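Only one protein chain is missing from this complex, and each of the others stays in its spot.
Let's turn to subunit A:
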Amino acid sequence: MTEAELRELAGKQAALGEVRGAPGPDPVNAPMIRHWLAAMGDTNPAYLDKGLAPPAMAQVWTMQAPRQGRSPVDDPMAALDGAGYTGVVATNCEQTYHRYARVGERLTPATRFTDLAGPKQTALGVGYFATWNVTWYGDGDEPVAEMLFRVLKFRPRQGAGEERPPYPLQPAVNQDTAFFWEGAKSGELRIQTCADCGRLRHPPGPLCTRCRSSHLTYTVASGHGTLYSYVVHHHPPVPGRETPFVVGVVELPEGVRVVGNVVGCPPGEVEIGMALRVAYRPMDDRLVLPMWIPEEP
C-alpha cells in the first residue's frame, strides 16, 4: 500500500466515528478489584469500602470482551503490517476519568480511529504514529472513562547481527538427510554412500538400494557436473523466489544426478550438456542451498 493509500484508509476509518464494541463479560466486581489491588500493592481502602473500582482499571473490565465485528483500528494496523511496518511500540496512554466505575455496572467500550501521522524517521526506524480513542460507557450510557492510545508502527531495521527472516521453503531435514544439509553449510557436496558395497545414491534414503545395507556414510563430490536436463519455471509464483528460475538435473562424474537451481547466467543461455560447478547460497541464517553455476571456460 502506498503512502497515499494509507492516508486514504486512515481517513476512511476516522470517518466511521465511534464504533461500539461488546460490553465487558463481567460487571465491575469486588473480587477483580481485590485481585488488582493486591497485584499493584495498592492498600488504598477507599475502593472496596465505597464499592468503586480504581480508575486505572477502566480498560481491565473490557480486556477479555468477545470480539464483535471489526474495530476501526484493525484495518489500518493490517495495512501497515502489509506495507512492511511490522514493528509496534506504544508511545502514549492518556486516560481521563469522568467518575469511578461502580460495582455492579457493566462497561462497554467504543473505539474511534483518530489519526495516522507519517512516515517519520524515528530511533527505531521509519514509521507511522497511529492514534485511537476509546470511551467506556456505563449502564446509564454516560461516559465513565476515556483513553487516547498511540502506537508507533515501524519498519524494523535490518541491522548487523539481526536475524534474516527464514526462507519460506525449508527442506525436510531428517536422520537420513541431515548429513547433506550439514555438508552444504560447510561447503561440501555430500553424496550418500553404502559403507558395505560402496554404492553412491542421491537423494539419500535409509537403505542401500543394491545390497539393502543400513550402514551408510557419504562421499564428498568434486562439485563439478554437466547439465542432464532442466526446466525454466515461469509460473506459478513461488514464495521467496523471483521468476523465471531454472531447475536443473546435474549429472556428477561420481555417478549420480542431483537436482538444483542453475544460477549465474540468464535462463536463455542454459543448455543441456553445459559444464557446471556447485555454488553454495545462504538462503537465511540457517539454510544453505547448493546451486549450480556455469563452469568458467
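We take it that a residue touches a chain if its C-beta (ideal position, glycine included) is under 8 Å from a C-beta of that chain, and two chains touch if they have at least 3 such contacts; residues count from 1.
One rule holds in what follows: contacts and distances are computed from a predicted model.
K.L.:
Assign the chain not included in the display its UniProt protein name, restricting the answer to "ABC transporter permease subunit", "ATP phosphoribosyltransferase regulatory subunit", "Acyl dehydratase" or "Cytochrome c oxidase subunit 4".
P.N.:
"Acyl dehydratase"
K.L.:
Write down which of A:68, A:96 or A:174 is the residue touching the left-out chain.
P.N.:
A:96
K.L.:
Where the complex has a chain not shown, which of A:6, A:57 or A:291 is the residue touching it?
P.N.:
A:57
K.L.:
With the missing chain put back, which residues of subunit A would touch it? List them for me.
P.N.:
Residues of subunit A in touch with the missing chain: 32, 35-36, 38-46, 54-57, 59-60, 63-64, 89-97, 100.
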